[in-house]
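Dropping a structure here in structure tokens format, bear with me for questions.
Apart from one protein chain that is not included, each protein chain of the complex appears where it belongs.
And now, chain A:
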Amino acid sequence: MEISFTVNDVLQTVNVEDENTPLLWVIRDILDLKGTKFGCGKAACGACTLHVDGEAVRSCSYAVKFVQDKTVTTIEGLGNRENPHPVQLAWVEEIVPQCGYCQPGFMMATAALLKKVPKPTDEDIDNNIINVCRCGTYYRMRKAIHKAAEIQAEKDTNESNMV
């Protein structure tokens, strides 16, 4: 069946045999966006986190049929080297990644959190950022999440000043 949805601002139509195919594999193997990672296949680690209509979703356990006409954002669409997202800027500033494999999932989860809670407390972070990182970068991630909130706030202020 054909499913149409927007991925990183581009309208895509994919043809899948099985509408229950996890979105992760459509993103990775059909659309060739490898930034979204496979970790466990059971929504237990969060490496595959991306956004569907702005909400953080664990795409390894999210059937592609549910994204019909929706908007998907992956790490490649969150920001890029020319125009990085505040979360990516903060991640660079705090030198967060080690092996780096889980990091896109964490950054996507963080970006979704900041949309809902622009200035998260440590408790907000503990309750909402529940992905798994084996290298143990949580300590720097927490600092980066607070920093990303600051960068975002600054950006919002500047933008509202411009208006």
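Here, a contact is a pair of C-beta atoms (placed from the backbone, for glycine too) under 8 Å apart; a residue touches a chain by one contact, two chains touch by 3 or more; residues count from 1.
Just so it is clear, contacts and distances are computed from a predicted model.
K.L.:
I want to check something: the complex is missing a chain, and I'd like its UniProt protein name from "Isoquinoline 1-oxidoreductase, beta subunit", "Aspartyl/glutamyl-tRNA(Asn/Gln) amidotransferase subunit C", "ATP synthase gamma chain" or "Acyltransferase".
P.N.:
"Isoquinoline 1-oxidoreductase, beta subunit"
K.L.:
Which one, A:S59, A:T137 or A:Q152, makes contact with the chain that was left out?
P.N.:
A:T137
K.L.:
Mind pulling the chain A residues that touch the left-out chain?
P.N.:
17-18, 21, 25, 29, 33-42, 44-45, 47, 74-76, 79-81, 84, 88, 91-92, 95-104, 107, 122, 125-127, 129-142
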